[in-house]
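Left out: one protein chain. Kept in place: all the others.
Now for chain A:
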Amino acid sequence: MQRWPVVLFLAWVCFLFFAGIGLFMSGFLLTRIELASSSSCSDPLVPPPWEGQSLPPGSCWAPQRFSKAVLVIIDALRFEFARFDPGKASPLPYENKLGVLHHLATSQPRHARLYRFRADPPTATMQRIKGLTTGSLPTFIDVGSNFASYAIQEDNLLAQLVQNGRRVVFMGDDTWEGLFPKKFFRSYFFPSFNVKDLHTVDDGILQHLYPTVDSGEWDMLIAHFLGVDHCGHKHGPDHPEMAKKLTQMNEMLRSLVDHLGNDTLLLVAGDHGMTETGDHGGDSEKEVNAALFVYSRTPLFGSGPPEEPETIPQVNLVPTVALLLGVPIPYSNIGEVMAELFSGDGDTVSAALQQLSVYHINAKQVDRFLHSYSLVAQDLPAEQLQHLQELFSSTVEEHTQLLAEVQGTTLVPPELESRLGSLIGRFQLYLREARAVCTQSWARFHPLRMVGGCILVAASCLLCYVASELATSSDSFYRSCLLYPLLWGLMGAALLGLAHIFTQEGLDLLLVSSWAAAASQMGFFWHWWVQHPKRARLVGSQPPLASSGLRQRLRAWLGLAFPMGILFFRCGAMFSDSFVVAEARVAPFLLASLVMLLVGKLHWDGHLTVPESPKQQLLGFSSYRKDIWYLLCLVAVLLVCVRLSGFFHQCREEIPQCRPSLFLSPLASLRNTRAKNLFYLLCVALLAGLVYAVRSWLRHYGNLNSSDPLVLFVRWGFPLVVLCIACYWAVASSTDDSLGKLQELVQVAVVAFPWAVYGLASVGLLLLLCNPMTVFAKDTRESAGSIVTPYLGVPSSEVDFLHVIPQIYKRMQESQKSRLERGSCRATVAAYGLGSVYSAALVIALTLLGFLLMLLHSERLSFAFLLLFLEAFVLLHIHTCARGLAGDAEPFSVPWYAVISWLLAASQFFYSTGHQPIFPAIHWNAAFVGFHLDHSTNLLPAVLVGANTFASHILFAGSWLPPAPALALCV
């Protein structure tokens, strides 16, 4: 077969899949880059002072208005929960329960106010806490400096408070502990995960809240109540329990207000809302509509409240609180200050000037952030940034000019007021537009792209299926399946490029490539469809065969139905959240079912019984063939492997009662020395056993009899690799203090041994790539005239056989050659040990890869790898055995059940090597195998962690060709 078309075709299919996945991801996975910079008191953002006002001591950027603040977060406090409508005759369970807010807002309109608090999606608690403290829009993936920990790396309100010497006290949801490690002056964390538990967190907070408030040892107090959220999850909002919970919150707020001093700001906020079923996470109106209540004993507002509560975005809280408390605004904030809180007691002009100064600070900070963000990432559109920049500089200039005029007292109040008003409007416009630009690129799904990506991937799957059917039947396969589609795709890309040139818009590479992919797919399907009728007519020209062909086809389809049904079930399970969570158990279940089904079908078709002799037919008895026991043993081994592999599971946080497998932790974490030694010896014995098994398998099937470098490598390199891994494990699992003086040596060894393994493995893979033959090969070109040596008597010894048989073989080959390839002078290679000539190379490559991947995992997961190899081996054996029993003659056609069981085994071992498709379950340690300190680039750790994560898929996909090893096994 031609080599380049195949490679090109595979590359093209890869491109199709990547384009589809990329398109989907660009619509679904919102990403943002975290900036490491943080604001400080000395940043030159302060506007020019007016009326000679200077900052009082202890204030940064703006004069401090409150020395203390209490932030009460009531999880999932929807706006409707906080609103009080006295006219309502029969309120729902969640309505009119927070009476204290209404009472405060009506009796002291200049002290208290209720707002609609718009949360940005995703409305999950952790993302909301991030938003409420950094003033930014957290996405699902915040690309930061450190993936491995939850801790917020970005500049945030708490960091600013701590940096400026404030004491932050926290009580409630223990999510904060992970997000802000070691930031709190004092903290009372309560477990948050059990959503069925309505009271632990709330009662815990209530126990500590008032004593802490009264003690006065704090500057910022955060209390995060979870009861309302949990009540929503358990009962939904429309339930008497919710009424009780809200009444409890009401009582809590009532007494809290009594405990507050005059210099304290009280903020009551919901981090998100909830739907009618009590869920949250999406971007529906009810989920994003939370409540915010502001109160202080000193007057806050210049005027009374508006009729309808104002709507403010959640990010606005951060700059407001920061400036009210006199600390710098966090660096990445994109919120806008709530200016009415800064108006103070003076007349309108001084209030407006004060507001202008905070707006000025805010705008400068946002501008600084946008500037630094656009330097590291290109996801904000350039022209809009340009526009914002212009707006900002003109507004600031005007502000400076205005201040100069105010100082020169050249302006009279009416004109001054209008100019102040318009300037405030321009600042607001700038801040809102800046936020809108960020929201557009960070907090919005693109459903069209998601659907497009799904369609593209589904069409690619269909294409693969069609291509696999076509490849065997069509002669002009590559012309129709590769050339034309590629031309179509290139044409599509070129057209798109031209269109872009004419419309002068920015070229999105991803969009162009997905359009190209779609066009080339259309090309493929079009040519396939055009060719299709011809073949149908050819079949139709033989009328007697048509009906039987139809029945046969129907039967073939029925045979396909079972494995395909299981495949479709697995695909469908991806759309169910519960099945995604339980996938670690679904994949083995389906695999076991598929294999049992295979055995059942073989039995049903009578392939397992010996053909009935007339006598037996008379009695109606049947008996099994002998090799059925072999098959049954294989199936039993497979099932045991599948079950045992379940012991290496990792847990998802959705299942609280789950305990991760003990085998996942590295040996170094074991306290018991004897157990540690035992496990270590077992692991090393396992490695040695694997090498021994591979070598003896290769030798058994006639490999390793040439003197190629690869054979030498298998003989000597494999044990060396095992030795290095064993040494590395020994060094890595030893405790630090036990080695005393050898410390420095250990430091070297920890790096040197993995590198030795990397080096050896890559040498082995290179050798394999250069010369994959491990059998004795002989070129027959130069020895054209040789003949079989004369007969020397009866071949008595093995040596004689070794001498004679190759010659006979050669002679046969020559006669074949002279008959078939007369005139051509291509070299014919005679190889001995043909049974495993293909599979030996694969086995060697897989073993090497297996060693590499085992090195990246924790020591005891090598048991899982052993199971993996065993299961793969058994699967192939079952496959060959079943084919043998079913009497299938065609060696290179792979039935669908084999492919699907292979796929299921791959995903089963993804879970059984201690992985889960969630971020906390990624084995970050893998990035530091062979590297003592941090990496300079991101590429290498990404490769290592990726290899660790997809170990099972690499090993299974690396041997994607079941028939080749299977062929070897059955010879």
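FYI, a residue touches a chain if its C-beta (ideal position, glycine included) is under 8 Å from a C-beta of that chain, and two chains touch if they have at least 3 such contacts; residues count from 1.
Following the convention adopted for this analysis, contacts and distances are computed from a predicted model.
Colleague: For the chain not present in this complex, what protein name does its UniProt entry give, out of "Phosphatidylinositol-glycan biosynthesis class F protein", "Organic solute carrier partner 1a", "Myotubularin-related protein 12" or "Checkpoint protein"?
Modeller: "Phosphatidylinositol-glycan biosynthesis class F protein"
Colleague: Specify the residue from the set A:P5, A:G178, A:P305 or A:G646 that touches the hidden chain.
Modeller: A:G646
Colleague: Please pick, from A:G497, A:G606 or A:G884, the residue that touches the omitted chain in the full complex.
Modeller: Reading the full complex, the residue touching the unseen chain is A:G606.
Colleague: With the missing chain put back, one of A:F579, A:W755 or A:Y838 would touch it. Which one?
Modeller: A:F579
Colleague: Counting contacts across the full complex, list the positions on chain A that touch the omitted chain.
Modeller: Given the touch definition above, chain A has residues 576-579, 581-582, 585-586, 588-589, 592-593, 603-606, 609, 618, 620-624, 639-640, 642-643, 646 touching the missing chain.
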